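As you look at this complex, bear in mind that one protein chain is not there, while each of the others sits in place.
By written order: A and B. Residues from 1 in each chain.
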Amino acid sequence: MARLQSQAVEQITEIVNRYKGEGTPLMMILSDIQKEYGYIPLEVQELVSSLTGIPVSEIYGVVTFYSFFSLTPKGKYVIGVCLGTACYVKGSQLVLDKFEELLSIKPGETSADGLFTLDALRCVGACAIAPAVSINGKVYPMVQVGQVESIIKEYRSKEAN
Amino acid sequence: MLKIKTSEDLIKSHEHLASCLDKKFHCEEGKRAIVVCGGTGCLSSDSADLLARLQELIKEKGLQDKVTANIVGCFGFCSQGPFVKIFPEETLYTKVKVADADEIIEKDIIGGEIVERLLFVDPQSKARVAKQHEINFYKLQKRDIALKGNAEINPEDIEEAIGQGAFLALNKALHMSQQEVITEVLNSGLRGRGGAGFPTGRKWQFAYDVQSDEKYVVCNGDEGDPGAFMDRSIIEGNPINVIEGMMIEGYAIGAKNGYFYIRAEYPIAVNRLRNAIKQCEEMGLLGEHILGTDFSFRCHIRLGAGAFVCGEETALLNSIEGQRGMPRPRPPFPAVKGLWGKPSVINNVETLANVPFILLHGAEAYASIGTEKSKGTKVFALGGKVNNVGLVEVPMGITLRQLIFDIGGGIPNGKKFKAIQTGGPSGGCLTEKDLDTPIDYDNLIAAGSMMGSGGAIVMDEDNCMVDVAKFYMTFICDESCGKCSPCRIGTKRCLELLNKITEGKGTMEDLEELKSLANVIKSNSLCGLGQTAPNPILSTMNAFYDEYVAHIVDKKCPAHVCKSLMQYKIIEDKCAGCGLCARNCPANAIEKTDIVPAGRAPTLPLRVHRIDASKCVKCGLCQANCRFGAIIKD
Partner (left out) sequence: MGLVNIKIDGQAYQVEAGLTILEAARKCGFVIPSLCAFNHGECSRASCRVCLVEVKGARGLVASCVYPVAEGMEITISSQKAVEARRASVELILSNHHKNCLQCDKNGHCELLKVAEMVGARDGMYEGEQTPATLDELAPGLIRDTSKCILCGRCIERCKQAQGISILGFENRGFKTIVSPVQNRSFANSPCLQCGQCVNVCPTGALMEHSEIDKVDAAFKAGKKVIVQTAPAVRAAIAEEFGEPIGTTGTGKMVAALHRLGFYRVFDTNFGADLTIMEEAHELLERIQHKGVLPQITSCSPGWINYLEYYYPEVIPHVSTCKSPHMMLGAIIKTYFAKKHEIDPKDIFVVSIMPCVAKKYERQRAEMPNDVDAVLTTRELAKLIKRSGINWQRLPDEEFDQDLLGEYTGAGVIFGVTGGVMEAALRTAYFWLTGKEHEKIDFEAVRGLEGVKEAALDINGTTVRVAVCSGMKNAKALLEEVKAGKSPYAFIEIMCCPGGCINGGGQPFVKPLFLQNEDDDILETYRAKRAKVLYSEDVKQSVRQSHNNKDIQKLYKDFLGKPGSELAEELLHTSYVSDRERFPNK
């Protein structure tokens, strides 16, 4: 725990305190931390454990169960390729393959420069615009394999400026 | 803010707000109203910017006295979004871009002329259709029960909901006994919209009959079926309706607290629900002594965190309790021992959205819609290879043919209908022979599928059914919680067999093993997820056995989907020798031959191209780029 900065300790303590009145607040605490930091490293889980009395093994079990929680930091841009049925039947697997190829990472991984994380998503509910790709919440409709390169370029050049 | 403390307050407010709403839509004061679709699909196509631009223009042109513009819930016809609808004429503009805002204001609002180019074009007649109810997609629908208020009222403004009649059903329920409310729901014939179709009233009755100091109602909004977004749209379009349904349920079984469990992937729905709860609390519609009675109730929101299995009700309860979302064995049933060990009823979002209608209009009115054993309407998320993709609400008993061809507008690009998957990963595929089956719970099960939560994915001749089964198995394998061995290990083994088959390495023995394994998983698994996991395999095997055999015996994928069993080929006669394919090939698998393309001068540098199958990665870029249709899958 020594490795956490005092500011982080304060902030996490504040998050835990938000749910003082709740009987079983773990999911809410973890969601808030995930949202705040983008990941939930073990040190943070230990802090939550000591603040709530929930064994760290249980917290770790919860974090590794739900795909929304991450143990490692995500890239600056999180690329989500929807693999929901509607997107899949319209070829989103190929789009995902292309992202994998161009970024040299597999779904769930982050590029070496820390810029991109690639995720395979389960239905984002945007089936009408399949295949859908979302990058940090912005949804790209009807993405074709040929567009992938230019999408990546868009963000790379944004970074270069 | 307006406070509604008694029945009388509610009635008075409703009358007042209804007239406001009326004025808005019927333009009584010479005003016109613009509404813009605020569903997730349209928002991702910049409908928020579109609205902002419209509002900016109204201000710029000094039209504030003449027209209002606000957001509404989902129009459902997502493939045509974003939508702009103008009242009182009810002109519906489709696929509106931010840049179109100027023209709408200039031509329609100021000029009083319809912007023809933004109207919907009927794919069959090619005619432009100005009004929503004249579009085929909407004609057979009945969007006023579960989708009530969607695309009409501002989902972020409780006053519009009250104007439309929100809480009148609750008010009526609070003047009935708890048993009377339950009986009403029982008599309505409402069945759970989450998938299995258990009679909602009976669930309520179980929980009501159990004595306990505390009971809970839980709304299951963990819509995980890939390709389905009914619950999301319902909450986004009219959150108050769902809250009201939950409150009626809470009153009926004797609960003081209700929990919404919503997917974290639905931020807009969550925000609107949160906002709606807050507005209800501020008005006094949630809290202590609701409408002046002894009924007290509070709503809470819990977010899912990306686990399909949490749609299973006991896994959902574990998730709310801060644990891994692993299903619990039953008995004890949640109605006896549920959330935190207390009697709990878990209902799906759409189920609750039906409840206010039943109370307000009576069980009989509700039961008059639908078939003998499936009452009311059902919302479907129609997707895949169908022209009109979107969210539809139809009376039970409509046929699949009506759904796919009348509402859905048929299959795009003149392709042939092959199958429709209902019930998502737990359901099965229905084919040509099922098209005239009236849709209800029992018919779909008899046909080898299930109602499910409402996902309806249409597949055409280009879809490989073995691949579809593999897709669902991959999904289930990823989403299996890992608790029970048949599901954890069995789905993995099924996937391995399907991979083997789609790679052309399968044997007929594998097919037999796949079938027996599927049946083992079905009979041995702990929860509904596992018990239904093999359905996509069993149903595709049942309806498309030949396709499996083709993969195994002929080593061919008839739909040319399975990469290992297909290849791209350039038809010599059609190739113009432009070389575009070769330039786009990521694997350098396309080379020039010496053959001069038909009808070209040998002096030109154009030569027929050829694909080297050993290098080809089958990405399909060549085919996508060929302008002569010379590249085919074989």
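Heads up, the rule we're going with is that contacts are C-beta pairs under 8 Å (C-beta built on N, C-alpha and C of every residue); 3 or more make two chains touch, one makes a residue touch a chain.
Remember, predicted model here, so these are calculated numbers, not experimental data.
Contacts of the undrawn chain with the visible chains, over the full complex, involve A, B. When the missing chain is restored to the complex, the residue among B:488, B:555 or B:569 that touches it is B:488. By the touch rule set out above, chain B reaches the unshown chain at residues 307, 324, 329, 331, 477-486, 488-493, 496, 513, 517, 520, 523-526, 531. Although one chain is hidden here, its contacts on chain A can still be listed: residues 2, 42, 45-46, 55-58, 60-61, 64-65, 67.
One rule holds in what follows: only the chains that are shown with their structure count from here on.
Our note on geometry: chain A versus chain B, Cα centroid distance of 23 Å, whole angstroms. Chain B meets chain A in the complex at residues 40-41, 44-45, 78-79, 81, 223-229, 232, 264-267, 302-308, 319-326, 340, 381, 383-385, 389-390, 421, 424, 455, 457, 459, 463, 468, 471-472, 475, 479, 481, 584, 586, 619-621, 624-625. The touching residues of chain A, when paired with chain B in their complex, are 23-28, 30-31, 34, 54, 58, 61-62, 65-69, 83-86, 88-90, 94, 97-98, 101, 121-130, 132, 134, 137-139, 141, 144-146.
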